[in-house]
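Yeah, one chain of the complex is gone here, protein chain that is, but the others are all in their spots.
Presenting chain A:
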């Protein structure tokens, strides 16, 4: 099973007269892990809730397996939602049920499985997230990290094709965040679903995803392969990924240009990001592209990895040299050779990528047949 793509186009959301973000266009490629970053209060959670149809954007479309969930009927929406697994910030477990019943809940509501089957599936998922032996605990009795993992297990029981994470790192210590990140990568290798993580943890953003996006000033400032943002010269992206004060993002609103320039000059005088020390939340200085997390030994390879390599190889020429170099460093030799020989045609959708099923190239496992 391969996850489905999520195609978001021109999405705009306001509450009353307050605009949250407008004209957000991006595609979550099937089976890949994407991270959406953004300063606090930029509407990342609102974006997530819009994706599952809990909030209705005013304009634009969200197409998931041929259904525009902004405009479809309520009953169709409930059907599409069965494709989703969502991990809410605090796990959103049902407080009146113990962990086993919480995780069994979707199975009991939606399937006609026998209690023995339910038990087998629930224990398997609890094992996946490392919660063996905690079946009879109530959500109020366990730590925040366990609640998150239990919420994740509940999101997994219906074998979702898209999994959304709302700030998986919030309220966890850095070590647990690292474990959770590894768990996310391992899960992706096992179930090959499409992942979207909304966070402001820079360590997660640097090491986990295939694609990165940044919401800033009511717009999607940038969305693309991780190398594109990690090597970006865009001041906002650089400031955010390095977790520093110097740059256009201010405490409550944007700063004036002169102040930003003065700050940047001072930063350069100190030696730039590379000598800026380690910032908060796992930021490491500079525009380095750290290696991506691999699945734990013994697990299958991430099938999305090959699909993604092929995808970025096709759009190699669209990036600036620094990004292109970083991408080339991540590609295997056969793809690199094909890219240099000009065999690979760019995808139809351009920079933001759209499913391209017109040609599957010789040796490559072609992208999933979309529409």
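Rule of thumb we're sticking to: a residue touches a chain if its C-beta (ideal position, glycine included) is under 8 Å from a C-beta of that chain, and two chains touch if they have at least 3 such contacts; residues count from 1.
Simple rule for what comes next: contacts and distances are computed from a predicted model.
**Q** Missing chain, UniProt name, options "Cytochrome c oxidase subunit 1", "Phospholipid/cholesterol/gamma-HCH transport system permease protein", "Peptidoglycan glycosyltransferase MrdB" or "NADH-quinone oxidoreductase subunit J": which is it?
**A** Missing chain, UniProt protein name: "Phospholipid/cholesterol/gamma-HCH transport system permease protein".
**Q** Thinking of the whole complex, not just what is shown, which of A:88, A:195, A:223 or A:240 touches the missing chain?
**A** Of the candidates A:88, A:195, A:223 or A:240, A:88 is in touch with the missing chain.
**Q** Taking the full complex into account, find the residue in A:119, A:218 or A:328 that is in contact with the omitted chain.
**A** Considering all chains, including the one not shown, the answer is A:218.
**Q** Give the residue, chosen from A:19, A:143, A:233 or A:296, that touches the chain omitted from the document.
**A** Only one of A:19, A:143, A:233 or A:296 touches the chain omitted from view, namely A:19.
**Q** Mind listing the chain A residues that contact the chain we can't see here?
**A** 16-19, 22-23, 49, 52, 54, 78-79, 81-82, 84, 86, 88-90, 92-95, 105-106, 109-110, 151, 154, 158, 217-219, 221
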